[in-house]
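In this view, the complex is presented without one of its protein chains, the others remaining in place.
On to subunit A.
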Amino acid sequence: MVNILAACGAGVNSSHQIKNALETELSKRGYQVKCDAVMVKDINKNMIDHYDIFAPISSTSLGFDIDIPVVDCGPILYRIPAMAEPVYKKMEETIKSLNK
């Protein structure tokens, strides 16, 4: 199981769209993933270290170094499959690189 952390302003809208899209699309492609959605402001080093991949909407400054792979998932929110596809490909490559 690959654990992904999505994040947005309230941890309610955009991050949940990303969570649902990643879980649906990546499971269709044969990956076992679980994605949590949180507020950006609630992320700390201890929390992020429990995940395999960080999936923000855009580049995010958290005040500490992020030691896990980061995949910007903003294009998923455009709701246009062709624009989301590069994100899914990047996510697939990242999952493969984890060797889990």
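Going forward, a contact is a pair of C-beta atoms (placed from the backbone, for glycine too) under 8 Å apart; a residue touches a chain by one contact, two chains touch by 3 or more; residues count from 1.
By definition in this document, contacts and distances are computed from a predicted model.
Undergrad: Name the omitted chain as UniProt records it, choosing among "Amino acid ABC transporter permease", "Heme/copper-type cytochrome/quinol oxidase subunit 3", "Aldehyde:ferredoxin oxidoreductase" or "PTS system IIC component, Gat family".
TA: Going by its UniProt entry, the chain not pictured is "PTS system IIC component, Gat family".
Undergrad: Pick out the residues on subunit A that sit against the missing chain.
TA: Touching the missing chain: residues 7-17, 20, 37, 39-42, 44-45, 56-64, 74, 77-80, 83.
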